[in-house]
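The complex appears here minus one protein chain, its other protein chains still in place.
Here is chain A:
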Amino acid sequence: MVRKKVPEWLNSTMWSTPPSQPSSFNDDSTLLRHSPATKMSSMKKQEAESISVTPPPSTASSVQSPSPRPRNNGSSISGEYGNSSVAPSSAEDFSRQAHLSAELSKKVINMKELRSLASQSLPDSPGIRSTVWKLLLGYLPPERSLWSSELKQKRSQYKHYKDELLTSPSEITWRLVRSKGFDNYELKSGSRCMLSRSRITDEDHPLSLGKASVWNTYFQDIETIEQIDKDVKRTHPDIPFFSAESSFARSNQESMKNILLVFAKLNQGIRYVQGMNEILAPIFYVFRNDPDEDSSSHAEADAFFCFVELLSGFRDFYCQQLDNSVVGIRSAITRLSQLVRNHDEELWRHLEITTKVNPQFYAFRWITLLLTQEFSFFDCLHIWDALLSDPEGPLVRFAKSIDAQDPLLSLQESLLGICCAMLVLVRRRLIAGDFTSNMKLLQHYPTTNISHLLYVANKLRSKMLV
């Protein structure tokens, strides 16, 4: 029986996770945001010239070339994550950033180009991620000239949704009164009189049990509203953007609650499921922190549409009836299991057969929450860069079973690819461990170098097609 040999590069010590010192992420991101920006302006001119000569695949291949280069790259990159005092110094980062900025300022953006740039993970400098995500999710069209009209239309649509769905029944009643031109009685305004009554004929009073009653739907939604409220309050308690006592954090929470409630009301099929707040959080964070005033103030509307777009690729996972179907969560987990088996038979065998770690125990959370709970918030943003940019990857071109026209299905595939890479990266510890230690490891995935992870995921998928 021929055992599939694990390639040497996978087993190299470079991939094992070093215990990284807990860096304060706020410092990290601010530093990364500021230093490239300042160094950028001076280096941009030189880089821009060199970039026009070297097309993006070559920068990718320079990262992929064997032994000495990755080690250098790896140490410098791990330096930037683990040590908050070191600014990103690799030339590739600058060249990528220059290329990105150049790409984004074109009149018509080449989406393919953008995707391949973004799959290497975006720089943290302000504004870039927000614009790129909007483009990748199809919220902004590639033609720059259409941006302002698109944005205006979408934002007014969101406002319309909010007006229609989120006004309280009291408010609705008062609007009706005003529109009919009744003169509201004012308390203590002088005259004595019996207050006149108007008969309600359309069953719309607070105790109404009628289906068409605004009040009735309001009371039925109260449970959803409470659930959303509880979840939003619990989102990311360690990040001040979400959970500080400030009015800024409170307004952020309000916006997130509005988005989730509008979504729940528009999609009566899945309504609100716990965990959607975790998927909304990175999107809203990125858009709200956009230095562009216009984008930041309309972050709620933009985040709503991008959230809907992102979720549409995964919405079947949230519907309980579809759990056992081909599109449901169980089949996705089976596909992950199959993926692991194809790459690394030994690991798969040890995990599922010997130690009986059912992939449902860990992969469920990985998949339904798009890995937001497994990594720190800022690492998650980098993973999502790769995730959102993936549809043009090699998998789509060659795999016959996947509908190449459906980018959202390949979004699932790239997610599964990253999950597979996560398993492969800790294979040593998994193979050495038993049920308890493996479960512990997989449910509290150790801090990893994200670039390594994405690189491995990429490599695994390209290998699969060979």
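The definition used in the following text is that a contact is a pair of C-beta atoms (placed from the backbone, for glycine too) under 8 Å apart; a residue touches a chain by one contact, two chains touch by 3 or more; residues count from 1.
Keep this in mind: contacts and distances are computed from a predicted model.
Undergrad: One chain of this complex is not shown here; going by its UniProt record, which of these names is it: "DNA primase", "Exocyst subunit Exo70 family protein", "Histidine-containing phosphotransfer protein" or "Vacuolar protein sorting-associated protein 29"?
TA: "Vacuolar protein sorting-associated protein 29"
Undergrad: Which candidate, A:S198, A:Q268 or A:Q321, sits in contact with the chain we can't see?
TA: In the full complex, the listed residue that touches the missing chain is A:S198.
Undergrad: Check the options A:E171, A:D238, A:E254 or A:D292 and report the residue that touches the missing chain.
TA: A:E171
Undergrad: For chain A, which positions touch the chain that isn't shown here?
TA: On the chain A side, contact with the omitted chain comes from 168-171, 173-174, 177, 182, 184-200, 205-207, 209, 219, 222.
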